[in-house]
Every structure is written in C-alpha cells, then in structure tokens.
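Scroll down for the structure; my scribbles are underneath it.
Here the complex is missing a single protein chain, while all its other protein chains stay put.
Now for chain A:
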Amino acid sequence: MSEANRGWEVVIGIETHAQLATQSKIFSGASIAFGAAPNVQACAVDLALPGVLPVLNRAAVECAIRFGLAVGAEVAERSVFARKNYFYPDLPKGYQISQFEDPVVKGGEIVIRVGDADKTIRLTRAHLEEDAGKSLHEDFHGKSGIDLNRAGTPLLEIVSEPDLRSSAEAVAYARALHALVRWIGICDGNMQEGSFRCDANVSVRRPGGPLGTRREIKNLNSFRFMQQAIDYEVRWQIETIEDGGRIQQATVLFDPESGETRAMRSKEDAHDYRYFPDPDLLPLVIGADWIERVRGEMPELPVAKRARFVADYGLSDYDATTLTASLEISSYYEAAVASAGTASAKPCANWVMVDLAARVNREGIELAAAPVSAVQLGRLVARISDNTISNNIAKKVFDAMWAGEGGSGDDAADRIIEAQGLKQITDSGAIEALIDEVLANNAAMVAEFRAGKEKAFNALVGQAMKATKGKANPQQVNQLLRSKLGA
C-alpha cells in the first residue's frame, strides 16, 4: 500500500485487444496489412453487402489456441460466435461478431515480476472477435469519412481478473502480455498502429472491503499512458470519495495532453448489445488433435527458457530474465552461445545484454536489423575465451564488425583480428623484453612503486600495454611485471 493512496486499495483488471498476425481478415479473404489507402482492403463481406456471409479464418483460431496453451488455459472444445448489436457507421453489419457466453480460451494466468517476487495474475478468458473500421472526422468539411480496411481484422480480447493492485503492476502485466503475444507469434505488438491496445478497469476500496465501483479507461496504447492514466484515475477516485462523492460507473478516456481522464459515457447510456449466437457460423469445435498439433509447433515459452538458461548456462536469475524478455533476444543469445561454445555462455550473456543492447538502443534499430549476427558475436566471444584477444580489443573488433569490416561471413571477427594484427601477444619472452624496456625507461615510476605507491604499478602496466598497442595479455603483463619488481 503506497502512502499516496492513504489506506485505499487499488483494484485493476485489464482487457487487451491483440490484433492477430494473420494474412487475411477473420471472416473474409481481404488483407489486413496496415497502411493501405482507405477502403481498398474491404471486400463484399467487409462492406456487409446484402447476402454476404462470414467464413472463419482458421489461422485466427490457431492464434487463440497458441495463446491458450501459452497461459495454461483451457482451450474450449466448443465455443460460440455471437453477435454484438449496435449501430455505428464504421460497423458495417450493425453488429460485431464476437464471442460472449462461450469463449475459445477460459482461464489461464500470466506471471509478472513485482519487485523481487513473482506475482500470478489470473486470466478470466480470451475470445476471438472482429475489429470495426475507422471513422475519420477530419478533412471532410463537417462530414465523417469511413475507412473499412480495419473492419474484420482478427482480434483476441484477453481479459484479466481484477488481480492488479497498482499502476506499476498493471504496466508489468501489460508488458508481460505484450512480450508473450509477440513471443508466440500471434501479434506484432505494434502499439502505434493499434495492434495491441488495453482498457483498464479501475476501482478503489478499503482493504478487505467490498469492491468499489469501477471506471473503465479505454484505448491505452502505450505503457507510459497506462501508468499516467491509472495514477490520475486512482487519485481522482480517492479524492472524490474522500470529498463525500460517489463513483459512478463510466467509460473514460485518457487525454495525454492534460494527463487527465474524462468520462465518455455513463452507465445510463450503456448499450444493450442484444448478444445472441451468430446463426451464420457453426459453433467452433477444436479437437484434441488440433490442440496437440499446435502444442507441437509452440516455441519454448519464456518461463521455461528462463529456467533452462539458469540451469544449463549458469546464468543469474536476473540475466536469464533479461535474456528472455523477447523471443528475438533469447534466440540471438542462444545462437551466440552455440557459436561460442557453452563454456562461453556467461561472457556471451554480458556481450548480448551490455554491448549489443547498448549499440542497438543507440542506433534505435530492432535486434533483427543488427549488422552483427549472433554467430559472428559468438565467434568474437570465443576469441576472448581462447585468449586470442583481450576484452578491450574485442570491443574494437565488435565496432569494426558493426561497421561492416570483416565481411558478412561467420568469421568476420577472425578476419578483422588478422587484418589489423590484433592478436594478443602471449609469447612470454617477447613480453619480458618489452617489460625490461619499460622498466628501463621509467625509473622514476619504479622508484615510486618501491616507495610503496601501488598506483605507480598500474602506470607501469599501462606503459607496457601501450608499448604492445594493447595486444599483450594484461594478466600476463601483470604477472611478469610483479615478478621483475620482486613484488
């Protein structure tokens, strides 16, 4: 309980609309690609011409099955599509095909990280439905334009139980869900394009008391807005109640400009959607064989992969969590380890999490677009492990690889090391000779060291490294120097 909440408990449930990564719409053959000119991706079915009929896209069902398996839910053997009836110009049929009484996915859970602990958030359900089109209210001289390209786009609506207790938990949940749907390949997660959008049901109550009246914040399309919107809403509800007011059930919108939520419609003008089973579609029957086939095609899930990274590679829990934040990073990491050898698993983790991640962030690109491949990075790490180069030299080699030097082959690092003569000098005779020279040229430093100044030793090491252009093995230099100085 945070102090700011003055003894109130916050209760949040999240509804998420994830746009499914299918080729075509959920009930028609039209494409769902983003960004086409208005209404070019709307066929007779999407326009709701008289006499047209929906046909379910099995790829959308497969996405729902994947999701159900990923969250440990029951994939319903029989689920039913229902019509949600309301009039709006961007809803061509005058009803949305959704699922109501019998959803395709029942239950399940998402584990989120709260502080140092895991918290399990229960899911109520997930159901398939179609998206509406878009109403465009600008550029039409007071009239509205309708773009039906989005109409019929497949969505999976994922509903959580009201298990979240703060905006931070809500965001952690949304992030975990976002990572998961991308991980299992059912949603591209592009929040700007609306592929992943959340509604938050927020209420406050005295701990242990009955649930308060909730208000639903619609269409949160960034994690930052979600946090801001919930924080504002919680403060507003607490102040309203403490000022003697009552919370009215309502749908609200978050205005990022003002940072405030404002009511869109109250419960009184809530629609009666007159749900009933869609007679144009048979009940969706998913046999055990279908579920098993999908299970066989599922990638290893983040939780399992995290545990395996700890067990097989000796990574810390933190590193394993970071490296399983997305399927891309985990795959990259595993490919790098495969190339470097399991013995180099830990340095590979550092390289991926630190050097690679920093570079990718700085350039503002996706991991997939990084010019250094996982195999190339693994070979570089292997050269550190086998003492061919030092870690410092490796950073130079990495930068050179990033710049395209060494070519696109797996052996780019070796080519760069060879071409630039960066191989570590490990011949102790050659290093001894160098050290003798350094000691002779830096008598003052030697004297300081002998007088007890440890700093002078480091300076001598620096001189020795400089003399080898960094190619000497630092440990070896250290060792030889100490023995020469009789330290």
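Here, a residue touches a chain if its C-beta (ideal position, glycine included) is under 8 Å from a C-beta of that chain, and two chains touch if they have at least 3 such contacts; residues count from 1.
Just so it is clear, contacts and distances are computed from a predicted model.
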Omitted chain, identified by the protein name its UniProt record gives, among "Glutamyl-tRNA(Gln) amidotransferase subunit A", "Succinate dehydrogenase iron-sulfur subunit", "ABC transporter" or "Rieske family ferredoxin": "Glutamyl-tRNA(Gln) amidotransferase subunit A"
Touching the absent chain when the full complex is considered, from A:Val55, A:Val285 or A:Ala304: A:Val55
Of A:Leu20, A:Ala64, A:Leu123 or A:Ile146, the one touching the omitted chain in the full complex: A:Ile146
Selected from A:Glu193, A:Asp255 or A:Asp280 as touching the chain missing from the view: A:Asp280
Residue numbers in chain A that touch the chain omitted from display: 44, 47-56, 83, 85, 87, 89, 92-95, 146, 272, 274-276, 279-282
